[in-house]
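The other protein chains are all here in position, but one chain of the complex has been omitted.
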Amino acid sequence: MSITVKFFARLREQVGQAETSLNDVSDVQSAWNQATQNMSMPDNTLCAINMQYVSSDAPVKDGDEVAFFPPVTGGCYAQ
Amino acid sequence: MSITVKFFARLREQVGQAETSLNDVSDVQSAWNQATQNMSMPDNTLCAINMQYVSSDAPVKDGDEVAFFPPVTGGCYAQ
Amino acid sequence: MPSEIHSAPFDPWQATQQYQKSQLEPGKYGATASFVGTMRDFNQGDNVTSMTLEHYPGMTESYLDKICEEAKQRWDLIDCLIIHRVGEIHPDDPIVLTVVWSAHRKEAFEACRYLMEELKSRAPFWKKEGLEEGHRWVDKNTPG
Partner (left out) sequence: MPSEIHSAPFDPWQATQQYQKSQLEPGKYGATASFVGTMRDFNQGDNVTSMTLEHYPGMTESYLDKICEEAKQRWDLIDCLIIHRVGEIHPDDPIVLTVVWSAHRKEAFEACRYLMEELKSRAPFWKKEGLEEGHRWVDKNTPG
């Protein structure tokens, strides 16, 4: 089993890595736990599997790309 | 006393003139009556004095420009 | 002047860009909402080959300016622009452009739509369609 885990923006800086690989993962939360050595996940963290939003209890399967990132802030500026 | 009367769009064609002058006018309705030889005023006719919308009973004074036109249809097309 | 009447075809995107460059202070506006009404080649099931837009010189400009001023009083805006074609218009020609610049997007969206709605109901313009079998005045703007 091979899972890619990605972190973006502030979370990437907090976790200290942009990307890692894991071998044995059951769900999104366990991917976070392994990749961050059990850091606590900030409340507003967004999770995606294969570029689709999922909840943190979504199951992960071989080949999946799991991503973690903070709330999005695109669009126009200084609303 | 000298009053200018203008007609626009469909009303101009119906009345058969774009502009005329009148000498003795009390209000907008009487300007219409004189200028059109008592044609009946279509229900939806809009009236203006000196380029401001008014009702047909608005008084007219020397030097005024009185205008009559149908409902406006500017802006984008084929709504 | 926030409003212009053009008797020849105009490019709404170029006009917006030029107005912005010459009139707006860089870095101060965050939101620009715009609307362009373009002539279609059909209306109510008929092919329309051309259209003539009549206006009331003086009153039309004054009402367009008035509508811009009212929008600025109602919302916190930086600037507005209205350009409206008159004369003979052909399919695919832009008829009207409304643009609003503001700090925030809510105001820009709302005011841009307001300009169009007010313009359609109050500014003295009249459309006459050229059909294959003659001409007809457009009696009213349907809602939309």
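By written order: A, B and C. Residues from 1 in each chain.
One rule holds in what follows: a contact is a pair of C-beta atoms (placed from the backbone, for glycine too) under 8 Å apart; a residue touches a chain by one contact, two chains touch by 3 or more.
Here the structure is a predicted model, which means the values were calculated and not measured.
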For the chain not depicted, the shown chains it touches: A, B, C
Residue among C:G27, C:G45 or C:G134 touching the omitted chain: C:G27
Of C:M39, C:M59 or C:V86, the residue in touch with the unshown chain: C:M39
Which residue of C:K66, C:R105, C:R122 or C:R136 touches the chain not shown here: C:R105
Residues of subunit B in contact with the chain not shown: 76-79
Touch list for subunit C against the chain that is not drawn: 11, 13-14, 16-17, 26-42, 91-92, 103-106, 108-109, 112-113, 116, 143-144
Contact footprint on subunit A, counting only the chain that is left out: 6, 8-10, 46, 48, 51-53, 67, 69-79
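Please note the rule applied: only the chains that are shown with their structure count from here on.
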Rounded Å distance between subunit A and subunit C, as computed from the means of their C-alpha atoms: 47
CA centroid of subunit B to CA centroid of subunit C, Å: 25
Whole-Å gap separating subunit A and subunit B, where each centre is the average of the chain's CA atoms: 70
